[in-house]
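So that we are looking at the same thing, I have put the structure below in structure tokens.
Only one protein chain is missing; all other protein chains are in place.
Showing chain A:
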Amino acid sequence: MKTKTTQQLEQQLTRHSKAAKLEIWGRTISLTALLLIVAVVVAIIGFVASKGIATFTSNHVNLWDFLTGKSWNPNITDANGKPEVGALPMIVGSFLITILSAIVATPFAIGTAVFMNEISPNRGAKILQPVTELLVGIPSVVYGFIGLSVVVPTTRAIFGGSGFGILSGTCVLFVMILPTVTSMSADALKSVPRYYREASLALGATQWQTIYKVVLRAATPGLMTAVVFGMARAFGEALAVQMVIGNAALMPNSLVSPSSTLTSVLTTGIGNTVMGSLQNNALWSLALVLLLMSLVFNLIIRLIGRKGRLQ
């Protein structure tokens, strides 16, 4: 039988101290914040997916027709009474513009990164790095506006037509992803240990041989990550592209004819359709495609990272 005093004593000893209470409180608060972010991610994916699937579940559009159909006219039904929701023009537009801008940007970005790191670190740190860092932060609408007032008229003057199209979009995206890819490539080159270069030079290799056969090889996973990251950014870019691509939901038959991307159709369309209608659901399906592609880019970056580590 415990006396009253021992009971009190036990209580006193087993009770959380003030510091321990604070500790539990702080830990809970910070965990809540973290879980909140996770909840946001889950909610975004969940909401967009449930909306995007509605086209196929409640409007009974065939998934294959949606992905491969070439005419996008959600307001009109075709001869078989099915709505015309072929997303291929936008999907092709998005991929074309992403791949082209990455192809153009990669040599420039990696070349500049090599220059910054290997050839003239001094000038690199003084001029190139601050300039690229600053340009990473330029808002995309500003790129779009410059595309509209400089790139589009130039394309019009050279190739005729309206000047809107994939080519103008590629030019804008090229300049837009250039700083990002450059600074990420520079980071990748920076992480190559110094003794790799010293060993190569000591073997009698020239500077270019060292760069080409040693530094670039060692940094390949990092450089690939930089390029894929730039592609992901180009794929998801909405307003800058929307301003210069011409917004015609047609299969792009040339690089200078007006066309559209997933993002450009989304930005122009969502506000003009009624929630829950087929036209609106079809747009959400495009958003879902966009979301899935960004997950794929994420996966690729992860795979590259894992492979790079194993070597």
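Quick note on the criterion: contacts are C-beta pairs under 8 Å (C-beta built on N, C-alpha and C of every residue); 3 or more make two chains touch, one makes a residue touch a chain; residues count from 1.
FYI, contacts and distances are computed from a predicted model.
Chemist: Between "Phosphate transport system permease protein PstA", "Protein TusC", "Phosphopantetheine-binding protein" or "Electron transfer flavoprotein subunit alpha", choose the name on the UniProt record of the chain that's been left out.
Modeler: For the chain missing from the view, the UniProt record says "Phosphate transport system permease protein PstA".
Chemist: Please identify which residue in A:9, A:67, A:103 or A:134 touches the non-displayed chain.
Modeler: A:134
Chemist: So one chain is hidden, and I want to know which residue out of A:10, A:23 or A:198 touches that hidden chain in the complete assembly.
Modeler: A:23
Chemist: Consider the whole complex, including the chain that is not shown, and state which of A:166, A:219, A:232 or A:249 touches that chain.
Modeler: A:232
Chemist: Of the listed residues A:61, A:87, A:100 or A:175, which contacts the missing chain in the full complex?
Modeler: A:175
Chemist: Touching the hidden chain in the full complex, which residues of chain A are there? Just list them.
Modeler: Here the touching residues of chain A are 19-20, 22-23, 25-27, 29-34, 36-38, 40-45, 47-48, 51, 107-109, 111-112, 114-116, 119-120, 127-128, 131-135, 137-142, 144-146, 148-150, 175, 178-179, 182, 206-209, 211-212, 232, 235-239, 242-243, 263, 266-268, 270-271, 275, 284, 287, 290-291, 294-295, 297-298, 302.
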